[in-house]
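The structure that follows is given in the form of structure tokens.
All protein chains but one are shown at their positions in the complex.
For subunit A:
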């Protein structure tokens, strides 16, 4: 199969999970959360992603359970649509087009068919003004509906979803912005405003940040950033008249901003959380009783509670959702690709397990599986208690490097103090061979002050013999140091092998050639080439004016070339044999990257706000492949990840993707990659049989029904007494289904057990009769015995007062009862959703 080699940029995971508060389903089994331009549905018990609800074309900005049907979910997006989903099956039911970018959404059970969305005033995004709009969703049966009935409720609101909340059974809606709290009463159609006192006006921070309303009581909780230590608790009087009477209570605990407040559905508890990463549970009306759940991870961004109040969810700034039981115990953690403010380390690929390694939580390196889009492991580099406080200088992992075999990892962590001095540690981690499964490294300090100033680059020597591992670090103190591993009796030890300088210039990049015989170190405008064995300066290359930005050696057939980019937008290629410049071209390169498996080099260049990609071989200045406008903004981090299985594409332009895959991080920290048509088709092909396998859409319900139907047939066959030798191996298929079905969609164990046992019984007789015809008699004997045994209870049941079906075995009695229950359920579901079903059918 020859693909026509079209290469696309695709999103490969790592989108934000903590952008908006997750929504928990009514039975606390599922959790829906906005993630990029799709909604992900997770199981709260297995932490697994069940469905991707795809359909929005822009960032999803909110999810909401449909108040009238808890099996359906609304989602709103910046693309101006509200979509209704069946989230258990992952089906899009309806699309409502609003034609205005929606920033957040609230709804209440009292307002049937109405959702309240926050949109820019006058549809103008740039004005920065937002209004709360009630949207009447048309009950039309069509799958797509235009929403025309819009009515503004409150002008000038905050786009933050935490700043708007419904109060007391939907009687009023409260919204905060700046130093003002606005409450709108639906019955009176009036709004009341409360403002903070004037004397606090001087401080700019004197604002409300979030609001929550008690579900049963007239109580509004707001958080005020200025008086950092208090929660204001407004208790509205029933007869709220023009005098704006209210009492309030201040609660102290938080020392930094609270980002989310939430009441439990019964209103007994109030949850709050913020930068400290501590979930605080306050008792309503007994506010001095508090429960704490500390050290949850990153700062808490959102808190949500399931409708039955059994589960809490906290979203964290390190792209994590923590599921917490209501006894304040963590039960599950859903973790996405952690994205700090900046990725300081380069993207790395662990040579041993082929997973992506980059900065994760503060002071950690994360190991992220690209295939499964899942965080595997966090390696604690700094090993210090992380203090959640704004403005505190923390240790950050700034450089990391693996050696070629992956058994050594070098990390540099630094902490910039107030003065100019930098505290930095160089740590070397050895992979523990004995405990392969458990990603364990041990730590070794070669020296507690490896350099006097910031380390600019770190590189392992890719030597063929693994006896001598060598690491080169360059620093702003003007030295580059080579560290060599020696083996001691007590274990490996590292020592400084060589300290090199060049005219007191600052070394910025270092790079080893593929065979480890040359080391290139760039000192501002000059590239110096060293022999790592004798530490002789071999030669110097330079291309003034312009500081060297990146360096990389060619590989395989192009190993005689050295590539470099300069700050004067030049991409140079030197021939190392003649020490001359082979070619150079003027292109503003932000990143130069070599493929470890082939001679290809990728260059990301920045032009007119977009990043372009060029892939070329060093021996010819003509690009193999170029892709304009890969993404907007500068691409600063990318990596070639070796493929597990090689791709066979004959098209010349896509051949560079055969051996490795190119991943890059956009400025918005999304992980993107390039795929070819061939690859996509292969993916499609592999997923198709799964779809065809079951003619019915795979839902827990249909699975149950289908099984039952088959089971009925089996029973009938058994009852008729014709045990066929050619009967399908039901036992194995039943077991297979049992094992393949995700745990959270399986029916109850009692039901499964009987089915399982039955399948075993049948399969045993089958196999015997099939494989050993000699034993047929014995099998038939068994059958007779079985039938005798079956007769006894039936005779007993005849004696029993209500004489049921005489031929029915004990198992058969249970089955119709269950089908009845299922039928009832089916009826109920049908009654609920007739409208959308008709929509689907049409």
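One rule holds in what follows: a residue touches a chain if its C-beta (ideal position, glycine included) is under 8 Å from a C-beta of that chain, and two chains touch if they have at least 3 such contacts; residues count from 1.
Basically, contacts and distances are computed from a predicted model.
S.K.: According to its UniProt entry, is the unseen chain "Peripheral myelin protein 22", "Cytoplasmic tRNA 2-thiolation protein 2", "ferroxidase" or "U3 small nucleolar RNA-associated protein 15 homolog"?
M.R.: From the choices "Peripheral myelin protein 22", "Cytoplasmic tRNA 2-thiolation protein 2", "ferroxidase" or "U3 small nucleolar RNA-associated protein 15 homolog", the unshown chain carries the UniProt name "U3 small nucleolar RNA-associated protein 15 homolog".
S.K.: Write down which of A:542, A:673 or A:758 is the residue touching the left-out chain.
M.R.: A:542
S.K.: Could you tell me which of A:26, A:109, A:148 or A:499 touches the chain that is not displayed?
M.R.: A:499
S.K.: Quick one: say which of A:389, A:515, A:620 or A:681 touches the chain that got left out.
M.R.: Touches the omitted chain: A:389.
S.K.: List the subunit A residues touching the unshown chain?
M.R.: Its contact residues with the unshown chain are 293-297, 330, 380, 383-385, 387, 389, 392-393, 395, 415, 448, 479, 496, 498-504, 526, 535-537, 539-544, 574, 579-581.
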